[in-house]
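For this view, one protein chain was removed and the others were kept in their places.
This part shows chain A:
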Amino acid sequence: MFHDRSPIYLQIAEGIKNDVLSGALEEDEQVMSTNQYAAFYRINPATAAKGFAQLVEEGVLYKKRGIGMFVSPDARERLRAERRERFFADVVAPMLDEAKRIGIGVDEIVKHLGEK
């Protein structure tokens, strides 16, 4: 479930963001409590709480006192904007580097994409 390469709280936050982006979590929908999350994924509840706190800080989730945590109404749009901004630097640039190393030209990539 979780890997050892980065802190689990960041992996939790990333997983929930992906669920918001894909629509698996709707806006204003309640998310699992930290204890439910900890029991489900077999992790320490403090680690889960840290992941949720990170999302509250980033505005992806909001708290209702005594009830729980919910997906912010504008979370999906904001996450999309953020990821779109990073897409060319994080996804396309490394692909172009690899293509260059192994001698695949941009025209060949464009042709391949045209067939998709």
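Just so we're on the same page, a residue touches a chain if its C-beta (ideal position, glycine included) is under 8 Å from a C-beta of that chain, and two chains touch if they have at least 3 such contacts; residues count from 1.
Basically, contacts and distances are computed from a predicted model.
Student: Could you tell me which of "ABC transporter", "Ubiquinol-cytochrome c reductase cytochrome b subunit", "Putative C-P lyase subunit protein htxH" or "Xanthine dehydrogenase D subunit" is the UniProt name of the chain missing from the displayed complex?
Tutor: Hidden chain identified via UniProt as "ABC transporter".
Student: Of the listed residues A:Ala24, A:Ala46, A:Val91 or A:Val106, which contacts the missing chain in the full complex?
Tutor: A:Ala46
Student: Touching the absent chain: which residues on chain A qualify?
Tutor: 2, 4-9, 35, 38-39, 41-47, 50
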